[in-house]
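What you see is the complex with one protein chain gone and the rest in place.
Moving on, here comes chain A:
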Amino acid sequence: MLLNLKNVYYQTNSKIILQDVNLKINQGDWITLIGPSGSGKSTILKLIANLISPSRGTIFYQDKDISSIAPAVYRRQVSYCFQQPTLFGKTVEDNLTFPFELRKQEVDSQKIRQMLSLVDLDASYLTKKKSELSGGEKQRVALIRNLLFKPKILLLDEVTAGLDEDSKHIVNKLISSYFKRNVTILEVTHDKSEISQAQHIVKLEKDGSLK
């Protein structure tokens, strides 16, 4: 088993967000997480990404408690994509060289160009300022920033929300291609067409428990 959430609870000062969540994810699964707003869908993804820790319960990755794995090493394998990503630095290039920088590897410009072409952006985008990009273009750049190095698990937090149909199609095509390359996917979505095509649906109730 790749990922195992065991009796996971999460609460902030006074509010219980998640309660007694148990979820098992195998290598090669594509799981779609649905539920009403405020039911804790994004919280589950952030917990799995180890950006926050459960108040109670344990998350196991390849049978190891994720709190015992070096955070940076773990997060390179379990990659979290935000709903409204922030591009950093000044240009698109700053964002796409960062995954190499953090791994202390030489930047592979060829690979960056290839990835850009996969999301219908040409090399001229590299020097574009982040402020010049549309929402859809930003999301595409952010997504390939996560995928330049193939993760084991891809956590997608409503990444197609608010995108035009073209961008949505491009993003979904890229995600599917990574799924075919054996990347496990856990996505949160409200998109009806995405839900209708989902393989496994997991529903969160309003009280933060799993159905």
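Assume contacts are C-beta pairs under 8 Å (C-beta built on N, C-alpha and C of every residue); 3 or more make two chains touch, one makes a residue touch a chain; residues count from 1.
Criterion: contacts and distances are computed from a predicted model.
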**Item:** Options "Alternate signal-mediated exported protein, CPF_0494 family", "Citrate lyase acyl carrier protein", "Xanthine dehydrogenase subunit XdhA" or "ABC transport system permease protein": UniProt name of the undisplayed chain
**Value:** "ABC transport system permease protein"
**Complete:** Touch assignment to the omitted chain, from A:Tyr80, A:Tyr125 or A:Tyr178, lands on A:Tyr80
**Message:** Tell me which of A:Lys41, A:Arg145 or A:Lys168 is the one touching the absent chain.
**Reply:** A:Arg145
**Prompt:** So which of A:Asp20, A:Glu101 or A:Glu165 would be touching the chain we can't see?
**Reply:** A:Glu101
**Request:** Spell out the interface residues on chain A facing the chain that's missing from view.
**Result:** 49-53, 67, 71-76, 79-80, 82, 85-86, 88, 98-99, 101-103, 142, 145-146
